[in-house]
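Heads up, one of the protein chains got dropped from this complex, but the rest are sitting where they should.
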Amino acid sequence: MTTTESNDLEVPAVVPDPNAVSVVINGKQFTARKGDLIIKAAEDAGAYIPRFCYHERMSPVGMCRMCLVEVDTGRGPALMPSCMFPVAPGMVVSTESPVAKAAQEGIIELLLANHPLDCPVCDKGGECPLQDQSFSHGPGESRYIEEKRHYEKPIPISDLVFLDRERCILCDRCTRFADEVAGDALIHFTSRGNTTQVNTFPDEPFSSYFSGNTVQICPVGALTAKPYRFKARPWDLQEAESTCTTCSVGCRTAVQSSRDEVLRYQGVDSDPVNWGWLCDKGRFGFESIASDDRLTTPLVRTAEGHQATSWNSASASAAQLITEAIAAGGASSIAVLGGARGSNEDAFAWARLAHDVIGTSNVSAQLADGLPVGVLGLNRATIDQAASATTIILLAPDLKEELPVLYLRLRDAAVKHRSRIIEFAPKASGLTRYAWRTVFYEPGSQADAVGAALAQDDIGAQLAKGDVVIVVGRANLAESSAPTIAALQALTTALPGAAVLPALRRGNVMGAIGVGMRPGKGGLDSRGILNAAADGKIECLILVGADPLADVPDADLARRALAGARRLIAVDTFINQSSKLADVVFPAAAYAEKAGTTTNIEGRVTTLAHKVTVTGTSRPDWMIAADLALRLGTDLGFTNIDDVTAAIAANVDGFESMTAEALAASPNGVLCVPVAVEPVIAPAVVLADRNAYDFRLVVSRKLYDQAIGTATSPSLATLATGGAVYVHPLDIARVGSAIGASVKVSTSKATIVLPLAADDAVQRGSAWIPFNQHGANPGDLIDAAAAVTDVRIESL
Amino acid sequence: MSRLSEDNVRIAQEIIGRYPRARSATIPLLHLAQQQDGYVTNEAIRHIGELVGATSAEVLGTATFYEMFKFEPVGKYLVNICRTMSCALMGGDELMHHAEHTLGIKAGSTTPDGLITLEHAECQAACTEAPTLQVNYRYRFRVTPETFDALIEDLRAGRLDSEIPPHGTVARIRQRIPADRGVGAVAPEDVTTAPAWMPAPEAAK
Partner (left out) sequence: MTGTTYSHVPGYVAGDRPQIVTSRFQYDDSYTLERAVATDGYAGLRAALGRSATEVHDEVKTATVLGRGGAGFPAGTKWGLTPQAVWPRYLVVNGDESEPGTYKDRLLMERDPHQLIEGCLIACYAAGLSQCFLYIRGEMALAQERVAAALNEAYAAGYVGNNILGSDFSVDIVLHWGAGAYVVGEETALIESLEGNRGMPRLKPPFFPAAIGLYGKPTIVNNVETLANLPWLMRNGAAAYTAIGSATSPGTRMVAVSGHVKRPGVYEIINGTTTFRDLLYNDEFCGGIRDDNELKAFVPGGGSAPWFLPDQLDLPFEGRLIGAAGSMAGSGAVMVMDHTTDIPKAALTLTRFYAHESCGKCTPCREGGTWLMRILDRVVAGQGTARDLDQLLEVGATICPGDFPHASSERLGIAAVPFPYKMTTICFVGPSAYTPVHSALTLFRDEFEAKLLKRTFIPVTGIHEPAVAQ
């Protein structure tokens, strides 16, 4: 062609953005995104349209009619609910035309007609969309003189939420949330027309793990949360954005306090993570911060038990214990467990203290209930990748119980038909209803189950269709991690392109491991440390926010380890079963009492807010570590939290991007994934022959248990269900006891007594015991060294 | 007994089988429950939820939307007197006054013997035959005080038993689709091709 040359010189033509839609909003030209609803496009263009039922994270219903605007698509202006219509090229939108304004004022008046206007005694007063929009878009006065609707004043719809039907404006937000987002359609509209109301079914409360979200999204004060009712007025609250560390999903929150007390968490919409949602455990766990049981001062053990002491003397004692231990058994006789409950900075300072100052390699952020550190080195998936993958493979614990908001994201992927879930599980989970295939395996045999599934044509075809994300974690605490790792390896070998999302639950376990709370060269992992301690080989065991007696599945091992460790130092917010035994206890600053950063399962580092003054004299963990280091002769160089954050970015492989500037610029955080992690070694899985009389045991966690954070939050403490042994309904006869009767559950190690219960989520031939509930401890039955646990269940 | 009986579960299953999604059978099953017990009990709602795969709250939400479902016992005969325009023009209100007087109860309540519940109804689609009423959804047209009283007499005497089943039973004839004749329902997501009898889209064009 002859024009080649001139073509080269031509300015490349501007390619029109196929996703741009040009519309006129209130007389001004505006470029909106294709598919955006008018209400959103207008907001982006600076014209806020009032609304009640519209919520960005739920499907529009056009129920309240508040967002009516005039829209001209060429056939003259028509009133349209802007929350229901996407922008179209050439659309002319008037949000403030006389007709639109009249419609908006009319709706406000009608909404207020039956509203009790009890704002002075309403929790929502001051932050109420109805109140606010009545002022901004309402007629100013009501002409309604009729008798208002009356209902019984607030009725509890669950243990945590109250409903005042007189205040309700029937926007369908809570009911849509329950159905669409949470999948717990336990609240619903009942009756019709003017007597329509939201309600639960008698005796079936709104016992959703996500109920608190409805309180947050209620545009009036109809739904209120028991833990917050009448506690504060919005104008008294100060807030700071932070990240929830109750589990490792990393939901963004606003921590709100008044008079130096944390009073509420609200979900913040982080697009890659929580979409604004929180689980109730995360939302209402704030109560534990101000618990009367919080440690306020350092303690040292004397003949009379723990005595309060000064920081100076406690630190001196601890340093001395460490020095003595090194003298007695060398640095490698010291072990540090924990770090997963604190910030990245806490973990980094402790990792420096352990590895560099003390010089031990026996460091672990897990408690024999996690995965080998090597899993972190696998091609890591983000939550977004998982929730949009063509196929999601679950080789994980029940995410609804352990990582609730990840459950919401994956459920959404399945119900919106973006992804198909293939689940491998020892018992039905919260996601089983939504899974395309669930492969139930007998505990220990997951690798075989994976192998068989991969050989199936339809599963093979599905996996070949597109990207695959594997969510991996420990579904069963009554087995070692070996069977899971073997299955994971079978999957990653067959699907080399698959990305992996680890489902480990402790708040900052990924950050702690990432910044160094993991075994050094030749060091022991958590099980190794516990075994060594039990064998009397640990001169000093340091627990950094770790409670092995509550959390290590093998209870006997934990007991022997704590008894066998010659010296015990604990850093904790509470006196718990383990810290009770310590020689020195440092009171740690809790969530919201310290700044820093945290890392979620994807490796996303986000900031934590320091919102209230510490309880008593407690200090952040990193400061305790820095003080001990100094006493042991090394200055870590940390004088404030920013020093520690900067040191992580400067020194830790994979965490280079978590600079203060980057974090400040990006509220959704920065991704930090360690690259150089030793590979996972496929362990050999040896399954003992199974006795036909036995049940193979599954032990797993439920959202509410006796964990200290739950137990010290009064509103949550009562929600733990209590222990029981569950078998499939058809296996009840085999046990020979009635449901509810106490039965003996035994292994060669121990016998415990629990009530018998039936649940068809449990597979035939297996038995399930929830972990860490009231009653007998299933940990007594578990042997950390065995691949699986078989139990016999007999009537008393 | 308030869950569906074994026989009714069989009927329920047959009804569910006709729909591409079980949930669609909710209203027919609520009718079935009401036919069984005379009103819809909470246990029946829970049972229906199990059968169609909905929560009890969802079934309750559906049930309470519709006028015909009752959640407390009503009389053996539900007498609905129409009060919408055509009937009102032709003396519906007067008929209601008369009925209240004759039965000695107010609209919305049941006679002490539990035989008759009296209610206002909205347009019954028989406007030219006003004023109209229905007894358990069986019509009576151009009702006068005299014919009303005679009707009550007949009901009390059991003379209409063959014509008017007790409250709860609406239609006495059920659809039955013979197994060999029915095409059968398939979940919508499982249908991806045109029915065999449809010409291909090109041919249709």
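Just so it is clear, A and B label the chains in written order, and each chain counts residues from 1 on its own.
We take it that a residue touches a chain if its C-beta (ideal position, glycine included) is under 8 Å from a C-beta of that chain, and two chains touch if they have at least 3 such contacts.
Every value quoted in this text rests on a predicted model; they were computed, and no experiment measured them.
Asker: What is the set of chain B residues that contact the non-displayed chain in the whole complex?
Answerer: These residues of chain B touch the chain that is not shown: 18-21, 23-28, 30-31, 52, 54, 61-62, 65-69, 80, 83-86, 88-90, 121-130, 134, 136-139, 141, 170-178, 180-186, 188, 191-199, 201, 204.
Asker: Tell me, which residues in chain A touch the chain that this view leaves out?
Answerer: 61-66, 68, 78-79, 81, 84-86, 99, 102-103, 106-107, 109-111, 113-114, 143-144, 146, 169-170, 189, 191-196
Assume only the chains that are shown with their structure count from here on.
Asker: Spell out the part of chain A that touches chain B in their complex, as residue ranges.
Answerer: 179, 184-192, 199-204
Asker: Show which residues of chain B lie in contact with chain A when the two form their complex.
Answerer: 42, 45-46, 54-58, 60-61, 64-66
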